[in-house]
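Every protein chain of the complex appears in place save one, which is left out.
Entry: chain A
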């Protein structure tokens, strides 16, 4: 969930009133936001870098507000204020307009070289904008928030904003060999080739995260103006030449990316949020973009879409009884201008370009419910009549757990993920013999594989509790995972029961007795007759030679029991003899 920090003073000034922190928290809650933290720059710096560094920082109060991940229109002060003011019916939602310039329209041409790297670009102009320090900061911050969220860390979309007065159109969006791109990047004093830049930015804490997006491509994307000035090398860095400042009056915005829909949304969000500060408020100057296929498009789209939803559907989905007029009013408060049409039971809803999150009637229903107030909705119980069933495997597990505890064994709860070493090397096995599923992106060795046996987890539990009085008697009934090509995903779980006895003597007879008890509980008689169980001398790499038996029940092998091999005991950092039992309980369903 993205967090937006805004200065409290600025926020209240824009809202035209002040709130106590509690009041504002309440308002956020109602609107689906969360006032996550009340802090200041000073506090933040002091927390991260110590009091010394914080001494000079501002102690202006900051609100950190959690915004739902799909509400890109609330990622800056401007949008938050607009959303809340409309919600509280203090202002009407503005209407965003795309206008053509009096003179020539700005033009961006996409060449076909971009196709394999970053094929899409959209652009627009904010004309006669008036920045202040705070507005400018918010403008930069919004781009950062968009980059981190909808733009997926610039992989899907990257934004470049430029001082149009320093440039001369038309612009070209193309792709070139890195060695052929040379320009002075933002905040540097000399020109570098793209190859040099990629090296320099490897140590840049912010930019290093974006290098991988184009690093291994033969061509890098780049935007030029008609004089060959580099506007930007997306998604890495803008040129220094066209950088915007607080004094910039005309801003050229380009968004390039691999996802056309998202590029359009990002551009719409930026221009709708900041056209507020243009001389003609909420108007945006169009830009023509010629795609590689020669087709010409005009951006920003600023598309208003109409949806018609039946009032009774909204009522039925929420569980309220409001008149269509009231519902239209509620929706209008959510930035969705609505009116009752037709026979009086239909509501026509206008979805503005700021609300890309509204993609279905259910999104409209939610907004009506939020405006109505979730906590005002009458609760009721559904009449759904059902007979409950337990999942048979879990039912058996629950029954067995209680009797295992009654037999004197204590329940462990160990991780399903572990290292290869745990399930293979430490048990004297080669990993290839385990049929284990392997994780491709583990951050540490603890998460290399899913366990194929419960034994390592219980032995590690004993190792972590060596100070406890002996004997230690543990059990666990849980799932293990192995590859199985007959399953749709190529792997399956098995429900295992594992028990260990750890004491000054191995206590094989105790583990053996436990097996007899389990079989008694499962109503499996001893003996080789069909349906009975026997144990037969066997061997296993984890067991002491001659002290291992395989367990057969209902005509199939279900597991092994025995005295653990001293090497296994040592590898799990244990010192006492130990006997264990592990069986698959699924044949007893």
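In the analysis below, contacts are C-beta pairs under 8 Å (C-beta built on N, C-alpha and C of every residue); 3 or more make two chains touch, one makes a residue touch a chain; residues count from 1.
Definition applied: contacts and distances are computed from a predicted model.
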item: Per UniProt record, name of the chain withheld from view ["Phenylalanine--tRNA ligase alpha subunit", "DNA-directed RNA polymerase III subunit", "Auxin signaling F-box 2" or "Translation initiation factor eIF2B subunit delta"]; value: "Phenylalanine--tRNA ligase alpha subunit"
item: Contact with the hidden chain (one of A:160, A:412 or A:506); value: A:412
item: Selected from A:249, A:401, A:512 or A:571 as touching the chain missing from the view; value: A:401
item: Contacting the left-out chain in the complete assembly, out of A:100, A:377, A:445 or A:537; value: A:377
item: Residue among A:316, A:536 or A:554 that touches the chain left out of view; value: A:316
item: Candidate in contact with the missing chain, chosen from A:218, A:490, A:545 or A:566; value: A:490
item: Positions on chain A contacted by the hidden chain, ascending; value: 1, 29, 31-32, 34, 68-71, 152, 155-156, 259-262, 316-320, 359-363, 365-366, 369-370, 374-375, 377-391, 393-394, 398, 401-402, 404-417, 437-443, 446-447, 450, 457-458, 460-461, 463-465, 468, 472-473, 475, 479, 481, 483, 485, 487-493, 495
